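The complex appears here without one of its protein chains, the remainder shown in place.
Let's look at chain A:
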């Protein structure tokens, strides 16, 4: 028997091969016309044959014979020969003699008659093949009529082997044939059970089945351990054809979860070969066990629809976001693997089940990647409730840390005015304890407080405007944060600089001396230029500005003083208008009114004659003069250079730039063309975010140093200086000329996209419309006088309940958990991030 079956197996495989490749030419295995003697003597033991007997003088081909003839080919594949036996006229033997025998077809195995079929049961090829195989596979395919029979078989099989249970509406159909053909192949591996009883179908399937179509279940009895529980079942979701059944059984036979330790691109499983997607659960050492369980859970859900593989990230270098926990590989050639961040196993299931959704997510991600590549932050459309504001998120992650604010006095409505009079200079930070940006500044402020600890004459304090709104509006504070410096008898100065620790400290320190500082003697003036006077500022190494005025130039002096008020805290300004002012200015070969600029600790002093006397011009000029010729661009100083609204010629350097380059660039910057652009450089060590810029331009960091021309304000093109050329003034100038002439191709162009909302908002208007019909734009408001009769509960409550009722729960476990654990779920509703996200309304009156 077994040898025979082996042959059948190979025969089927051959058949499958044929079915999926070339239709075989129809000449092989046609029925033979033999005489009875010939036929019976030729029967081999164990070989099956189907015979029909016809009178030698046939009155004409009977229709059923045509069907049998055409099925010969199919039966040939199963090693069954179809034989037409011509009965001689005189023959009155068992098969030829009787009239009714001529209306029958006989199946023999060896010489033994297995079954005789009435010809009307063999109405077409399907019925011939189905019936013949059914008869031959009597042991392999059990026919059951009652549920009890089925359960008996199932119980016997538990722990031993799996069962394939098929329902066909009738014997001899195409589906019946498909099942029998499959049983021919898999009969030794799985127990096949067949029924035509509609009642049995109803008993085994949950939702009202369609009794007119066939149905096949794979019952995982081999794994079943509990005798009381039925075996897990996986239905074939497609029509019963041989190919589909074959595919289904192949899939059932594949391991539930494949463990992978190689690049997902290279992984191939039976699922992919059969045209199904493969889901990777990305795991890590720490969570491996849990992920394995997850993978199995998902695999059961997806059985027959997709494969599941467990990929250990520790073993494979994956170039994907660390957050990604699921990957999806589709059988389509050339489709990239999608890496996703999913939160729910349901999402995995729906991902596979709903191809549209796959596409949707894909598109969304692509879109977002385009928009926010620099953030490298993938988001899905339903991540609306995930914080994407970096400041808010950072502050809320930091909220448990206690700030070292002992050095900072807390001011209230009661002690505000009395505290201001206690110190020569009181710095007040107005903030709101719920407002993230001001809390971020409060953190820098606490650092300032520890830097300036012990500095005489400086009192740092804070006012929480959430506690004291009256005080804040009285002090004209309308935005948070606001920092003001109060000095006795003077108008408070409002800070308008960067909210960094250094900038804040520097401002507070500079604010201690008047701006501009009146210098009384020549010595003081010289000391001031050297950065030694006044002593409070000796630690402050910035450019010093000294206005020198003769007694005649009072208009310029007043403007200078006014400019000093505006620039107070940001610039170190002094003024000298004693009688010998002329002598001082002549020393630097200018005549008053003049401005002396002492850069870098007074090593070089530059004299500029003041020609414009309006305050605005003076401020503008001072700001301009303070800008470097070839500055290193840093985070704090970039805005000053951006305000010039010129293109940048910027050298990105891995560390400090070398002398040569620096010299050449400086020459260039000083040159005639320097008015047209800002020549500058960026130290990637000091400003690492520069890597982000380069990556955006070139998608990779080019070899450094790299010189770029960036049209920040017009067009946004980025040009790269040819790396093979050395950075010299001449080379750069000729390159720039080519640029102007449009001969160079930009390496990149800055995005000119508008900053759109990163994600959509909840559309409450749309959500409200169904329950508040009078809201809809076209509802006539007066016909709606009688309110739609809402049940006493809120319309929302009902909707939410309705959802629960109508929403189809994929697994029963889940819905019961919902019923039992509702108070617990409510608690979780207050902290949605902690718990499984739930699509229904969550309410928490218990809290």
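Following the convention adopted for this analysis, contacts are C-beta pairs under 8 Å (C-beta built on N, C-alpha and C of every residue); 3 or more make two chains touch, one makes a residue touch a chain; residues count from 1.
The rule is simple: contacts and distances are computed from a predicted model.
J.: Looking at what's absent rather than what's present, what does UniProt name the missing chain, "FAD-dependent oxidoreductase domain-containing protein 2", "Aspartate aminotransferase", "DNA polymerase delta subunit 3" or "Synaptobrevin homolog YKT6"?
T.: Missing chain, per its UniProt entry: "FAD-dependent oxidoreductase domain-containing protein 2".
J.: Hey, which of A:38, A:111, A:160 or A:322 is the one touching the hidden chain?
T.: A:322
J.: Have a look at A:293, A:518, A:670 or A:738 and name the one touching the chain we're not showing.
T.: A:293
J.: For the chain that's not shown, point to the residue among A:237, A:497 or A:722 touching it.
T.: A:497
J.: Write down which of A:34, A:171, A:437 or A:666 is the residue touching the left-out chain.
T.: In the complete complex, the chain left out is touched by residue A:437.
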